[in-house]
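One chain of protein is taken out of this complex; the other chains stay put.
Presenting chain A:
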């Protein structure tokens, strides 16, 4: 039933388990994404990452309410704890 490539996945959290120690991409609420090495997670999707790059997508609005082209802000963090309720998506980064 399972694909050979996914023989180890029987519940969605297994996908996250298989990414432990790997670099993952996480999409968060509030137009933020982070990538980092996954150190720990739990059922809430609270997550601990190292070597983190956070990307924030900002759309500024002019005084008359028109959106300006999106702006991207980045910052690097050594170690990061992400609260689970902000998580939308987790994907292992391909490299």
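Please note the rule applied: a residue touches a chain if its C-beta (ideal position, glycine included) is under 8 Å from a C-beta of that chain, and two chains touch if they have at least 3 such contacts; residues count from 1.
Heads up, the rule we're going with is that contacts and distances are computed from a predicted model.
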Record-based protein name (UniProt) of the chain missing from this complex, from "small monomeric GTPase", "U6 snRNA-associated Sm-like protein LSm6", "Palmitoyltransferase" or "Ras-related protein Rab-14": "U6 snRNA-associated Sm-like protein LSm6"
For chain A, which residues reach the chain that was dropped from this view? 1, 3, 6, 9-16, 25, 45, 84-85, 87-92, 94
